[in-house]
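Note that one protein chain of the assembly has been removed; the remaining protein chains are unaltered in position.
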Amino acid sequence: MFAADTSRALELTSGWFLENAWLAGLLPVIGFALIIGLGKRMPMKGAEIGLASMAATLVVTVGAAIQWMQRVNSAEGPGEEATGLVQAFGRSLPRAAEGGEAEPFIAPVVKTWVWWQNSGLEFGIGSSIDGLAALLLALVAFITLLVQIFSLDYIRNDRRYTHFFASITLFSGGMLIMLMAENMVQLILGWEIMGLTSFMLIGHWWEEEANSRAALKAFFTVRVGDVGLLVGTAIIFFGANQWAVDNLDSNGFNISAIQAWALSGEADTQFLLWGAVALFIAAIGKSGQFPLHTWLPDAMAGPTPVSSLLHSSTMVVAGVFLVARIYPVFWEGFNIGTGGLSFIAIIGAITIVIAALLAFVQDDIKKVLAYSTVSQLGYMMLGLGTGAWLPAVFHIFTHAFFKCALFLCAGSISHSGSHHSFDMKKDMGGLRKKMPVTFAAWIVSTLALTGVFPFAGFWSKDEIIDNVGNNGYTFLMWVALGGAALTAMYMTRATYLTFFGEPRGAAAGEHHQHDTDVEAEEHELEEATVGAPEPRSLGAAAATHGGGGSAGGDHDDHGDHGDHGDHGPHESGPLLLVPIVILAFLAVVAGFANPTPLASRFGEGVELIKTYVEPRAEAVVVDDFLASGPGDSLILVDVPAAAPAAEAEGDGAAKTGCGFTSPEAGTVCFFPAVSHAEPKFAKILLSLGIVAAGYAVAIAFCVAYYGRRDKRLVGLTERNKALRGGFLFLKNKYYLDALYENVIVRAVAHPIAKAAYWINQHVLDATVDGVGVGARRTGQWVYDNIDQKVVDGAVNGSGFAASEAGHAMQSTQSGKVSQYGALLFGAAAVAAIVLVIVNVS
Amino acid sequence: MLAVNFLLLAAVLFSIGVYGVIARRNAVMVLMSIELILNSVNLNLIAFSLMHGVADGQVFALYVIAIAAAEVGVGLAMVLMIYRNRRSIALDELSEMKG
Partner (left out) sequence: MSAVILAAEGVNVAQNVAFGIIAAFMIFAALSVVSSKNVVHAALWLVIVLAGVAAQYILAAAEFVAVSQVLVYIGAVMVLFLFGIMLTRAQIGKEFGLNNSAWPLGIPVAVVLFGLLAWVILDAYEDDVLPDPGGPTPTEALSDQFLSIYLVPFLALSFVLLAAAIGAIVLARKD
């Protein structure tokens, strides 16, 4: 069972950052506590603690990522110490397909402490760093730091500035904890922290009921999914635990053990299937897939930094991360490897389309971006569901940059351009001249989002589409291509409405009647506190403000608005722009981290993500059972010649290896051998062409409809019933919200509530009342019978007996001397007789 | 002569005296019965003195006589007092100490 002579124990390098990556989870939590405790007293109101903790976390995570890359490089051969991107970029690694040595599985670096043990199970908390974790840890820390810098200016003078930073910091702590989790319990911990902070942050301005409702909706919708998380974890635990104990000296919560169990071939398919279904339901909830996507657009009620951090780049990818992390379970449970249509892929595809369609009818720019996020998450799920693991993870990476940049641009626009309004139709337009930097970043990010060469989205999204087609899902590939076209179209619409055309509303310098936008309300409150002459209501805003800039007295109170010197749109300050520019820059270059189409020319070394992040699908022997408990990294023994994973290049190659066949006795697999499509020029052209066509159509439409107000198009939906029906259907979000709230919730919750109330009144209260009445009656009976009759009877009886005895004895005390004499002599006689008898006998 | 003679005689007298104390109603009669008892005791003492050939018993008997005399004196004084107070010396009427 153990290693034969031909194998060698893998000696992989580790490093301080890898060993202590748990600091990345701990530092933000400490930062959170410090901000809560000390934030209000600090000069920057706690923001400095948040920034400092995120910066330190970034150092730890980047260091861990670098050391991980060194670790991977150290497995290639003795003496090769490749560090940094440059050397890895230039070197071409021998791969199995090219006849080189089969690459060994790189064991994650684990460092945990046991925090609870129960009936033989040990629960650890700490870090387990492999490629996926290293990549996402650094990503989350980086994005959080940028968003915090953005927030310094954006959230200035907010009524709960300190708590905002505390929540943001705690969120990143929660996500990092989840990312580095070594077992499902810690993953659930991080997941729940994220849900909590999401709730806190969406409802940051909870004084408006719409915001608190949105926060509750987000929380509860994700909660529906979380049921799946717990159920799935339990199912997987019961399936995997025995196998893990027997083979790996681990338990059914350990993620590595779960991966190995799923691929071992000894796993019960029912456990795998239902565990996968349940866990995917959790991913649906968290990542906003159909049908639990309804919370994400409403979550835009939170401040823009929250939307850019949580609901675009980091938190919503937690579901995708979950699937990617425990991929073997889904691979086996849904039979992804055999080309069948998997549940994940279907949901992903549906999500892509419906979210893209909904983005067309949104007036709120953040909602457009929100639906865009949902759609892109659909792409990631589609990729995972069809076996395209690497492109999906790469898409997480690139999507984070350009989506976050887009949201921050939206924030910049509202902060400096449209006077805190997000309504594109009413308060934006023509902003490209006034806000050039924002405009440039927006354009770059949009191009990245739609997948235009050479921006980031092209490399990742097209890889997904390519692999989907390559793995045999032709229909889904056309769906994804259609989605790419739709993406181009709605983003064009949004861009046109925002940056082109004539300035409207606030973008024109007017202070419109603000609609229910919350930041408008925020603005009203700020004005009121600064000492505006009379109290304002929303409706009165138009009356008092009417006409741009005329009432000079009112507008002089905007001292604290700093940049509002002339009340027109203008570019934002540096604190807002620097993160945007950084992210836009990354949106340009991030794609080159894994430019698969270039691999054929430059060698596979250019595919950094593939090299360092994708786990190797090699069967390995786990050495030294005792070392593979919580707290220690697995020590693997390389099995070079035993079962080389056949990387199926191209279509139709014979599939063997991890994920397709059971590993040999004594070895375990941790990752299935996913196939990688070789990009073909023709396919690339096809996708680029479709995107270009989408752009063309959209630009033409926007210019015609919004620009020239072409008579054929204006009012089309009012004239044409079919189009109007479709428009209303989209506007009402497919009536899903109505279905959920009015039908499902009411049908389920109200009867349950009524039943619960009935039980409470008639069962619980009746029980309590009954107990009370019974107790009183018992007490009464006891009093009447026992206390009065028995106890008192005894007491009285004893008294009676004593008095009667006394009365009886009274006759001896007659006072008569003769009687006393008789008694005396009689008693003396008796005593004497007794004495005589005693002494004589 | 046998020792038991005296002793039995004394016992008889004693018993009669006890009966008299118990049965008699008149206080003076009771005192007289007490005298009987005392004399029986004296007889015993004399008999024992004779038995052992020492004079101690006779000394004791003299003591008893003297004490008896004192006791009768005081007792009769008390009887007189009672008679003065209550015009009757029937002992069964003197039951204030009943309880």
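For reference, chains read A and B in written order, and residue numbers begin at 1 within each chain.
Assume contacts are C-beta pairs under 8 Å (C-beta built on N, C-alpha and C of every residue); 3 or more make two chains touch, one makes a residue touch a chain.
Computed from a predicted structure; not experimentally measured.
Chemist: Which of these touches the unseen chain: A:38, A:773 or A:829?
Modeler: A:829
Chemist: For subunit A, enumerate the residues touching the unshown chain of the complex.
Modeler: Where subunit A meets the chain not shown: residues 816, 818-819, 822, 825-826, 828-829, 832-833, 836, 840.
Chemist: Taking the full complex into account, what residues of subunit B touch the chain not shown?
Modeler: These residues touch the chain not displayed: 1-9, 11-29, 31-33, 35-36, 39, 42-43, 46-47, 49-51, 53, 55-56, 58-59, 61-63, 65-74, 76-81, 83, 89-92.
To be clear about the criterion, only the chains that are shown with their structure count from here on.
Chemist: When the centre of a chain is set as the mean of its C-alpha atoms, what distance in Å lies between subunit A and subunit B?
Modeler: 119
Chemist: What does subunit B use to touch subunit A in their complex?
Modeler: 18, 21-25, 30, 91-92, 94-99
Chemist: For subunit A, which residues are in contact with subunit B within the complex?
Modeler: 810, 813-819, 821-822, 825
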